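Structure incoming, see below.
A single protein chain has been removed from this complex, and every other one stays in its place.
Note that the chains take the letters A and B in the order they are written out, and that residue 1 is the start of every chain.
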Amino acid sequence: MRNDTRLIGARNGRAVLLLATLLLFLLAACGGADTGGDKPVTLILAGYTTPREAYREIIPLFQAHWKEQTGQEVVFEESYLASGAQSRAVLEGFEADIVALSLEADVTRLVDAGLITHDWKSVGGDGMVSDSVVVFGVRSGNPLGITDWHDLARPGVEVLTPNPKTSGGAMWNILALYGAARRGFVDGVPANDEAAAAAFLRDVLKNVSVMDKGARESITNYEQGVGDVIITYENEILVGQQAGHDYEMVIPRSSILIENPVAVVDSYVDKHGSREVAEAFVQFLFSKEAQEVFARHGLRAVNDEVAAATATQYPPLADLFTIDYFGGWREATPTIFGDNGIYTTVFANLNVPTP
Amino acid sequence: MATITTVVRGRPSTRSSVWRRRLLIGVVALYVGLLIVAPLVALVRGAFLEGAAAMWQVINQPGVWRAFWQTLQIGVVVVVVHTVFGTAVAWVFVRDDFRGKWLLNAIMDLPFAVSPVVVGYMLILIFGRRGLLAPLLAAWDIQVVFALPGMVLATLFVTMPFMVRVLVPVLEAFDVRQEQAAATLGAGGWFTFRRVTFPALRWGFVYGITLTFARALGEFGAVLVVGGGIQGRTETVPIYIFRALDERMYTGAYSAALLLGLFSILLILGTDWLRRRRQE
Partner (left out) sequence: MASMTTPATTPRIPWARLGIRGMALSYLFIMLIIPISVIFWDGFSEGMVTLWQEVTKPIAWSALKLTLWTSAVMAIINGVMGLLTAFVLVRYTFPGKTTLNAIIDLPLAIPTLVTGLMLVALYGPQQVLGQWILEHFGQRIIFAPPGIVLALLFVTFPFVVRSVQPVLLDLDQAQEDAAATLAATSWMIFHRITFPAIRLPLLSGMLLSFARAIGEFGAIVIVAGNIPFRSQTAAVYVYGEVESENRLGASAMSVAMMLIAFSVVALVGYLERRGRRG
């Protein structure tokens, strides 16, 4: 009996040892952290999801620029999440030196919390580093003949747009859709008729089949063959086309101008001692060099010179309105997306039976 | 043990029983095939779509290795903590008695029911800049959220029930008289545990560790919320997969998923192999 016990014990030890060795081996194999070099400065960039391809190109340019000016290396740590999630993470202690977000409300939140204390809107004009517009993506050859907003309400058209509760991009989409209707740019909806605009919003929302977490997930889902039309940023379509996808872009007559803010987070740069380089980076984003990169990646440049040079690529719209049409974000967020907001109410009364 | 694997003995195998056997096996095979195997095949196909060279190329990058390293670190810490403390909890559930034990037993499975997003969010409520413990953490200059400790805590919470739930039935089935006998023979508590109790629980441990480790490797929602997904710092493999999908690097996403799955599959198959070898 005693012998037996010991035997089991020994075998058991071997099994555990084997497991432990396996784990250690795995750890060792993947280890080997590399540290070294002399005092480079680190910048943490917290961005929203869509301009990452542009930043990937701008960052090396800035690194070279900074090295040339000061002889110092800059190391970047990047994080790309949905704009709202990113803003809240920074608020809760994600110590990002620079935030590059989708909408102004997400920066305002950091200002209200006292993390950003300087007048960020005075940097580079109005603190907005790039623009875009809300457009549609349609399948190659536009088989459904989608030309403008009213086509999205046609029965049987399957529409994709992300969830405004989780995606800044989706908020822009809903505002563009509802705004265009209220301004009288949707066939059959009289201008300034709020009830008719809400009814139109309902008709389009009825056709929405998938609401993804974020703008980028929504378009990659569309690329998998889901849906007939996607409402998205102009730059998302252009980047997707650059990646080799053959969907086409339809620009509606009326849409909202998307303005993406960028700001240095005062509390964290002071803590890290990285203010100087962080401010230089933000300044650099407004330079002709960086703006050209944005324009190459589908975003409309805010630099006049670059904007003029790329005008053919980015056609003007008949009616382009801004968030000010809704009284700015502070007013738009509650009146459209709040508990009794127009979007929320329309959805609550949708009551579509399961298809 | 030998009887386990044998076909129904002593029962005349009529034609109907043969057909029933075929039918049942067929139904199970179809079900497992459609539900589990088909998606896995799709995963493997996705990873190899551009060939093994492309696969290696996307995987063999410092950022990706760092994500793997980070994920394994979290997995190992979680396994160690749950093995030590989970054993204690299982022992208390089976052998100890005190008021309110049933309640503890009932809340043990709650981590399953809590959405991972809420787990991350909850940790931020506690450890965040505006959280309950914020002054304490600031005074000691400890960073929990958006750093490794927070990610470990999130994973610990999510994987909590596995070890205990696996060990409790084994411990219940284990004949306490063996322990008592050892004690009667003058063996100390630690000696009894090491020589009598532990060997009996061995497969429980191995299975519990496997499940905990596998689940820890795959955790996504909680770790993303609490870690912030900073490339090169708080990026685990599932978060890398999430980013790779967003950046249309499908080969990278599928290969990383496959490699991650492979760790767990090897563990599971290894456990199974050891167990069978022992039976023989």
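General remarks:
As a working rule, a residue touches a chain if its C-beta (ideal position, glycine included) is under 8 Å from a C-beta of that chain, and two chains touch if they have at least 3 such contacts.
Just so it is clear, the structure is predicted and the values come from calculations on it, not from any experiment.
If you put the hidden chain back, the residue from B:V92, B:L148 or B:M249 that touches it is B:V92. Within the full complex, the residue among B:V27, B:A52, B:I142 or B:L185 touching the omitted chain is B:V27. Only one of B:A54, B:V76, B:V117 or B:L148 touches the chain withheld from this view, namely B:V117. Contact between subunit A and the unshown chain involves residues 82, 84-85, 88, 163-166, 208-213, 224-226, 337, 344, 347-348, 350-352, 354-355. Residues 3-11, 17, 20-21, 24-25, 27-29, 31-32, 35-40, 42-43, 46, 85, 88-89, 91-92, 94-98, 102, 104-119, 121-123, 125-126, 132, 156-157, 160, 165, 169, 172, 176, 179-180, 183, 189, 192, 210-211, 214-215, 217-221, 225, 237-238, 241-242, 245, 253-254, 257, 260-261, 263-265, 268-269, 272, 276 are the ones on subunit B that touch the missing chain.
Keep in mind that, in the parts below, only the chains that are shown with their structure count from here on.
Subunit A and subunit B, compared by their mean Cα positions, are separated by 33 Å.
Subunit A makes touch with subunit B in their complex at residues 5-6, 8-9, 11-12, 15-16, 18-19, 22-23, 26-27, 30-31, 33-34, 44, 46, 49, 52-53, 77-81, 85, 89, 91-95, 214, 216-217, 220, 223, 243. Interface residues of subunit B facing subunit A in the complex, by the touch rule stated above, are 62, 65-66, 68-69, 72-73, 76, 79, 124, 128-131, 143, 145-146, 194-196, 198-199, 202, 205-206, 209, 224-225, 228-233, 243, 245-248, 263, 266-267, 270, 274, 278.
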